[in-house]
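Written out below as structure tokens is the structure these notes cover.
Omission of a single protein chain aside, the complex is shown with its protein chains in their original locations.
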Amino acid sequence: MTDATTAAADVRELPPSETAGHAGLGTAGEVLVRSILPLVLAVGTGAIILAAIGVDPIQYYKDIWSGGVEFAAWQDSAMRTAPLLLIAVGLIVVFKAGIWNLGMDGQFLIAAAVIAGVGPRLEHHLPNAINLILLFLIAGAVGAAWTIPPALLKARYELNEIITTLMMSFIGINLAGILVKGTFQDPTTTTPQTRSFDFSALLPTIPGTESVSRRWPGIHIGLLVALAAAVVVWYLMSRTSFGLRLGVLGASLRSARHMGLDVPRLIVVSFLLSGMFVGFAAATEILGVKGYVRADWNPAFGLWVVPLVFLARLNALAVIPYVVLLSLVSIGGDFAAQNAGLTSKFTLLLVGLTLLFMALTEWIVRRVELGGSYLPGAAARRARGGE
Amino acid sequence: MSQLLLASGAFSTAGLTALVSGAILVCVPLLFASLGELVSERGGVLNIGLEGMMLMGAYAGFVAAYHGGNEWLGFGAGMLAGAGVSLVMVLFCVRWGLDQIVVGIAITLTCEGATALIFESEFAQSRPSLGAIDKVAIPGLADLPVVGGKGESNGSIFTQPLVVYLGLGLTVVVAWMLRRTHAGLNVRAAGDAPGALDAAGVSVFATRSWAVLFAGAMAGLGGAFLSIAVVGGFQDTIIGGRGFIAIVFAMLARGRPLWILAGSFMFGLSLSFADWAQAFGIININTDYFLMLPFVVILLVLVLFGRRAYLPAALALPYERGSR
Partner (left out) sequence: MSGPTTPEANGNLAVELIEITKEYPGVLANDRISLTVRRGEVHCLLGENGAGKSTLMNILSGMVRPDSGEVRLDGRQVEIHSPKHAIELGIGMVYQHTSLVPQLTVLENVMLGEAEGIRLNAPIARERLAELGGSIGLDVEPGATTGLLALGQQQQLEIIKALWRGSKVLILDEPTSMLTPQGVAELEQIVARLKAQGLAVVFITHKLHEAISMGDRVSVLSRGRLVGAIEPEELRSSTHDELQERIIALMFGGQAAQATGVAELTDEVEWHAPRRPAAAEPALELDGVTVVPGPGEIGAHDVSLQVLKSEIMGIAGVDGNGQRELAEAIAGQRSIVAGDVRLFGHSLGRFKVAQREKLGLRYVTDDRLHEGTVGSMSVAMNIVLKQIGKPPYWERGRIRNATILAKARELIARFDIRTPGPETRVGALSGGNIQKVVLARELSFDPKVVIYSKPTYGLDVKTTRSVRQTIREQAEEGVTSIVISTDLDELLDLCDRIAVMSRGRVAGVVDNGPNAQREIGELMVGGKAA
């Protein structure tokens, strides 16, 4: 084979990651196709399915809009954005390194259970602000701690992290239930849940916002925390040497070793960061919205966020609009589902379809040009346990 | 005193039988799904969408059995549904070479949403359920204490619906197929060195496609068994992560189907143990601990033995001719 052929053939196998130099997104047309088309197709297919089961799709989507945006519902959507964005940011950190942290749900729940249990006891001992910050940190620490077994197993023994994070996730979900029903059980009620925070102890709200439909006075500042996190992570990934190291690791484990990167340390650090952000997500949800945890509660935000992270090509800033959109759809979706007499899992369907269509448009685009994609090919290599 | 009386019941024939039969009920769906995934992974395709395929199988199986009145219709429908979903994997991943993990996640999400949606719309008010299905008692062996199960409502090892024996037989068949047939050789080559298979003149696409379809059908069958024979109904949380567990088992089995049988039974036993201990008051611990136990055990197994886990060399890598 000629050199060019070898090079050309091998380029097709090359994994994506942020390309240095050349603009990641290229022409406007390319942006449209790769980032928006999958959504459009998913929405369209969703409409067809709705029609097939006898629901008026137009009305449904209108309900989503009104449930998600109108009558100050947009504030609820904004509040839903906080945990989703934090989880997205956490996933970006690991996915960039080619690591599949699929244990987000377990990390989320266990962090939530811990602060829901510990928080109310601290309530009256410390000033509110300190309390909240402390709880945030605890949540982050618990989330990070939950990633330690998979991280160490991967760093030392190259054990497949898909399996280990999934197992930890199941363990975490169950353990959270045990904690809520046991140590953290609210003594004043028989429902398996933790003691509620006082309202005054919850996260303060952004001045000027008002949530009419719910009992909370407004959008909590968790949203600001999430936005700040997104900016920080974006900077970290695209402008610092740390981000570059993760990118090299994500591109090729062998190259990373060859270039002298401390691969085990990178694995552990990125896992810990990821867990930390997921923990923060739990904190915003408990301290900002719910105030308590019921034993069987599991919002399972994790997998929802995965497609968004890829659509945004692992860019923490670009993922924000997608997360906002998902929040709108999920909040509005609950409302629309109620109206139509359907399960609220319809949102899940849309998200899954989006991911499928994204894979499809990827294939089409790849046939047309030999550019970089945003599906992690190198991560597949990692999926079978190191190289 | 009453505690003691209660506890002594645990070790009675009825009690132990319940333990064993409970184990089998949990074991069988997992067995089917894991066997299928074993073949698929051996061929180089990682099916993260297995959970979704089981779910579709559970739903389709339930609906077919409910409307058709016959569990075999249900099992067949479950297999078809699972295989149908796996067609997406075949097209996107085997044929077009897209990332197997991303597509797998997409399939699982879509199936979760779709089944929940369709089930709600059809059965939201009625919440139907199925009656118990027929069991076959193996003559002679079914009379044995504890493992015989004749006449017991849940049977035991030697009294089970026919499909269970088919499942056990399948374990042997898959083992034989991989070792001693051309199809099995092709699957192994597809997973280890697809380039060599291609050069030998065998279609890598076809081999992998069949492996994936088999996995889908088996997952669907496992799901259908769960909804028809175990639960007797459908709910959107029916699979509860078993699809992922099946993936793990397939990875740990190192290409040997008998390990899957052992693993699935162990898993079933530990879950059944939880109910059994609770029911007879032997241990008064939160059931959740027992629910957690299998996952902890798997993690431990991974740490101890997983380092030598044999994963096919070309697993999760799409094959492109000419890329050598």
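So that you can tell them apart, the chains are marked A and B in the order they are listed, and the count of residues begins at 1 in each.
We adopt the following convention: contacts are C-beta pairs under 8 Å (C-beta built on N, C-alpha and C of every residue); 3 or more make two chains touch, one makes a residue touch a chain.
Computed from a predicted model, the values in this text were never measured in an experiment.
From the options A:Ile64, A:Ile219, A:Val248 or A:Leu273, the residue with contact to the chain not on display is A:Val248.
From the options B:Val136, B:Leu168 or B:Val202, the residue with contact to the chain not on display is B:Val202.
Checked against the full complex, the candidates A:Asp56, A:Glu70 or A:Asp262 give a single residue touching the omitted chain, namely A:Asp262. Residue in contact with the omitted chain (choice from B:Leu16, B:Val136, B:Leu162 or B:Ala193): B:Ala193.
From the options B:Ala183, B:Met266, B:Ala279 or B:Val301, the residue with contact to the chain not on display is B:Ala183. For chain A, the residues in touch with the chain missing from this view are 1-8, 10-11, 14-17, 19-22, 239-242, 244-245, 247-248, 251-252, 254-255, 257-262, 372. Along chain B, the points of touch with the absent chain fall at residues 180-183, 185-186, 188-189, 192-193, 195-203, 313, 321-322, 324.
The working rule: only the chains that are shown with their structure count from here on.
Centroid to centroid, with C-alpha atoms defining each point, chain A and chain B lie 29 Å apart. Listed in rising order, the residues of chain B touching chain A in the complex are 46, 48, 88, 92, 96, 98-103, 105-114, 116-121, 124, 236, 241, 244, 247-248, 251, 286, 288-289, 291-292, 295-296, 298-299, 302-303, 306-307, 309, 311-312, 315-318, 320, 322-324. Chain A meets chain B in the complex at residues 9-10, 12-13, 49, 53-55, 100, 149, 153, 157, 159-160, 162-164, 166-168, 170-171, 174-175, 177-178, 181-182, 303-304, 306-307, 310, 341-343, 345-353, 355-356, 358-360, 362-363, 375-377, 379-381, 383-385.
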